[in-house]
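Structure below; questions to follow.
Only one protein chain is missing; all other protein chains are in place.
Residue numbering begins at 1 within each chain, and the chains themselves are lettered A, B and C in the order written.
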Amino acid sequence: MLSHRMKSRAPEYKRQKATLMTIPQKMKAIVKAERAPGLTLVEDYPVPHIGHGEVLIRVRAGSICGTDLHIYHWDDWAQHRLKPPFVVGHEIAGDVVQIAPDVDSVKVGDFVSLESHVVCNHCYYCRTGREYICENTRILGVDRDGGFADYISVPAQNAWKNPAGMPLHIAVIEENLGNAIHAVMSQDISAKFVLVTGCGPVGLMAINVAKAAGARAVFATDISRYRLEMAREMGADRVIDASSEDVVAIVRDLTYHEGVDVLLEMSGAPSAINQGFAALRGGGVASLLGLAPGPFTFDLNDNVIFKGVLVRGIVGRRLWETWYQARGLLEAGVLKLDPIVTHEFAMRDFDKAYETFISGKSGKIMLIP
Amino acid sequence: MLSHRMKSRAPEYKRQKATLMTIPQKMKAIVKAERAPGLTLVEDYPVPHIGHGEVLIRVRAGSICGTDLHIYHWDDWAQHRLKPPFVVGHEIAGDVVQIAPDVDSVKVGDFVSLESHVVCNHCYYCRTGREYICENTRILGVDRDGGFADYISVPAQNAWKNPAGMPLHIAVIEENLGNAIHAVMSQDISAKFVLVTGCGPVGLMAINVAKAAGARAVFATDISRYRLEMAREMGADRVIDASSEDVVAIVRDLTYHEGVDVLLEMSGAPSAINQGFAALRGGGVASLLGLAPGPFTFDLNDNVIFKGVLVRGIVGRRLWETWYQARGLLEAGVLKLDPIVTHEFAMRDFDKAYETFISGKSGKIMLIP
Amino acid sequence: MLSHRMKSRAPEYKRQKATLMTIPQKMKAIVKAERAPGLTLVEDYPVPHIGHGEVLIRVRAGSICGTDLHIYHWDDWAQHRLKPPFVVGHEIAGDVVQIAPDVDSVKVGDFVSLESHVVCNHCYYCRTGREYICENTRILGVDRDGGFADYISVPAQNAWKNPAGMPLHIAVIEENLGNAIHAVMSQDISAKFVLVTGCGPVGLMAINVAKAAGARAVFATDISRYRLEMAREMGADRVIDASSEDVVAIVRDLTYHEGVDVLLEMSGAPSAINQGFAALRGGGVASLLGLAPGPFTFDLNDNVIFKGVLVRGIVGRRLWETWYQARGLLEAGVLKLDPIVTHEFAMRDFDKAYETFISGKSGKIMLIP
Partner (left out) sequence: MLSHRMKSRAPEYKRQKATLMTIPQKMKAIVKAERAPGLTLVEDYPVPHIGHGEVLIRVRAGSICGTDLHIYHWDDWAQHRLKPPFVVGHEIAGDVVQIAPDVDSVKVGDFVSLESHVVCNHCYYCRTGREYICENTRILGVDRDGGFADYISVPAQNAWKNPAGMPLHIAVIEENLGNAIHAVMSQDISAKFVLVTGCGPVGLMAINVAKAAGARAVFATDISRYRLEMAREMGADRVIDASSEDVVAIVRDLTYHEGVDVLLEMSGAPSAINQGFAALRGGGVASLLGLAPGPFTFDLNDNVIFKGVLVRGIVGRRLWETWYQARGLLEAGVLKLDPIVTHEFAMRDFDKAYETFISGKSGKIMLIP
């Protein structure tokens, strides 16, 4: 861990001699090696070969996401979905060091962030602008080798070119920022009251995006003081501690007893979901991103039907609209994302990094190969 | 009861000498007289006076709706909402016989159907085109005197002028048809696979509206053979008996394993709701109108989030867009609603009418004063 | 039909004692007195009586709009539309001093801004949420007495209640701000490149609103240095002098040769309209508010069809969605409108005020009774 709350960052990306470097045969990688909890640092994992339409990325940084914890803990979901061994990590920024001959969307030397969903381009969803629910999606670090390693190969379309000077701590969280942007941008936000339930990293970024889009006010709930403090830093007009405060009553007070226009559900906690819907005004919109632990008792009558509410399931990013929106917002300078990246570790210290993430006392955590 | 499955109808409305008639002081009315089950035929209920902006309607027909049963049975909802005594009935067609001096939207002699939601025109919802969730809504036959009577008074804007020659059995169900139109027209239907869960009258009309709008195919589920037969008559391409058939498997088969694009939930039955969502494709749209008996176990992850589904609560009618749409569809002649009105009773035989409705072996039931 | 059943109502309300001051019988008013250029200060114009559903406003300030110039100059449009004598002025803020007995949406003492379009509430447009194109619209200061006077009467729904502490120079321009909000909010703005052609007051406010909504960048064109300087002050990222610079080339440069996503046309100048469309990217959206002097040569093929562009005519304000949006944005504090009000005159000095407005060297000009 290099810093607790990092202030200074590497100022600018210098063009590296990557293209001249010999690409090695072996590399270091953090690997889900066995059908059991934990991860393994492998020193001699093969550097991936690229196939048709693919590119090879030398990783500059990765960041840890909630999904990575499921893999780490080897929970039910992980046991059903995963087929070790594979390299973990899907939030990745790095440099293009090799491209297949048929690739022209990026070139060697480009500084890129990776879209983690490898989509098929052929199914109904891909063919109608809804690639985020592609029925053949393969996710980096889940269904194929990820990027907590020295190198990763991806289809060229998954390598999103950044400006050369983009700070690394922004580039590495761009994929995760995309989840927040997808959720926020799915309905009108300008001049609207917005409630964000759940201040994990995506919730925190959603607060910031909603403010940038001219929300009337953004309220945020969580049960962690640490998270609520971060929510304030990210721009929430009022943070509400759901463990001790009456969320619905406070929101009613703050909104002239109308309720919020928009609910951005980022927690997956049934209690928060119910509070969110109770705080939502008639005709409001709820964008749901947080995954509940499972089915739970829900009141469709009061939450949805009587109020004429619109509910939208949010998964992944709109490909590639969300990335273009991220570019626009970052270029405009209206996002204030620096506080969200709270820690940085060398990749080989991944155990400490995961422990910190598990502690709940962090924002995004960067890993540097 | 005049006919089982009526074929012939009064061919055309003859202009009556209503304007010359003396409006009596007393009238017959079906009244919720006490805080107890049942209804009472009152022979000398006062004919309502009209206030500013109101009109007086001489009722030609009413029809029975599910809400009327709650009132009849004096269930929980009824006990909390209602304040007897009041005249019941909110699906009404009749003739304008008197107008307040400031009314110019209708005139004496007009043949009208009534919008049952009396909205305030002043709240946020009314002022932003969402009168159907007006926070001050007062419903005919629920919150103020209804129309199972000789006369009813309503605000002029609630009297929707019909062509003079519109058949009475169509005019009387126009309000209820509006529920179906609201649900169907809230998303693209043309060229889409549509599933209607629940073949009560609104579900049946929704089938017909979806077909008129060029659906790719409409499938309908219910657990009543009688209803399923009506669904077929209303145009369903395939009816599915949810009591004996595997709804989800059949829908998958019928849709090349894709699922339907649109779910129109009209049953309020948790099992049907869950089947409907299971049969809905990724990126699909669910319009929910049926009210469940209460909260129930629902899987937001699988039903909404992972699939990127849009869910919309449907209540009432869009005022007045839905009525204009009804006019357009009726005028175009693309709806085939005759089979939906299966019974007709004299209003004084209301007990037999309600019994028939309760039996489940009916479509819409008309009451004639 | 007059009836004993109607409670009789006074057609006009008597001056109530509830008002805090004595309302005089006569007042000062700026009047279009004759079918000729110019305006007249009348010292003894009758204070208006209020009718059913109306309120009386004591004017605190008015502001001048382009429409007022047409009336002043008695141009073609004016000669065909206007029927002198009448009080001019439609951008008005003031205090409610009297309400009809049936009014409860505002009360005596409320500080209000006026919506200038008096709509009928009965036509198709009013009944389907599109009151801004009500076919019976009567405009304050055009079709009925306006508010450059001590008092003005309006339907209660046209009196929009402000927070008591809202600065007068903001309240008075709120109606005009609504034009800008209507134009800006009619498409997605967040993360988009926006071009505003024409930096009159509405264009200037549109720049500010687009910035508040998180535009990627806002570019603005005009041929007046004064206006361009104001555009910069209102937040434009780049101002372009269309009299000396190559608008299209510059916009292309600023947008990586893509063009802007959104065109907000505020000038009505054919050359600016054509530049705007040329600078608009494929699939872009053009919201047109500025009125051209008349028909002109326009290339629908290149401007609209080949590029798959969406064009939207903008008139008035969405009633009342736009006013709610204005409330939200003002409350959020994301607008910076102070620079737009550049001058203030006593109402009796209206000639100087109009001259200043005509000079083009002003933003909004306030008149104080």
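One rule holds for everything that comes next: contacts are C-beta pairs under 8 Å (C-beta built on N, C-alpha and C of every residue); 3 or more make two chains touch, one makes a residue touch a chain.
Please read these numbers as outputs of a predicted model, since none were measured by experiment.
Asks: Of the chains you can see, which ones touch the chain that is left out?
Replies: Hidden chain, whole complex, touched shown chains: A, B, C.
Asks: Of the residues C:W74, C:F111, C:Y125 or C:Y151, I need the one that contacts the missing chain.
Replies: C:Y125
Asks: Based on the whole complex, identify which of A:G38, A:G129, A:G333 or A:G360 touches the chain you can't see.
Replies: Of the listed residues, the one touching the omitted chain is A:G129.
Asks: Touch as defined at the start, partner being the missing chain; which of C:A29, C:L289, C:A332 or C:L367 qualifies?
Replies: C:L289
Asks: List the chain B residues touching the unshown chain?
Replies: Contacting residues on chain B, toward the hidden partner: 185, 188-193, 212-217, 324-329, 331-332, 334.
Asks: Touching the hidden chain in the full complex, which residues of chain C are there? Just list them.
Replies: Touching the missing chain: residues 124-125, 128, 130, 132-133, 135, 258, 273, 282-283, 288-289, 291-292, 294-301, 304-315.
Asks: Touching residues of chain A against the unshown chain: what are they?
Replies: On the chain A side, contact with the omitted chain comes from 19, 23, 49-52, 56, 98-102, 104-105, 108, 121-122, 124, 127-129, 157, 319-321, 324.
As a working rule, only the chains that are shown with their structure count from here on.
Asks: Take the average of all CA coordinates in chain B, do the same for chain C, and state the distance between these two points in whole angstrom.
Replies: Distance between chain centres, rounded to whole Å: 42 Å.
Asks: On chain C, where are the residues touching two or more other chains?
Replies: Counting only residues that touch two or more other chains, chain C contributes 324.
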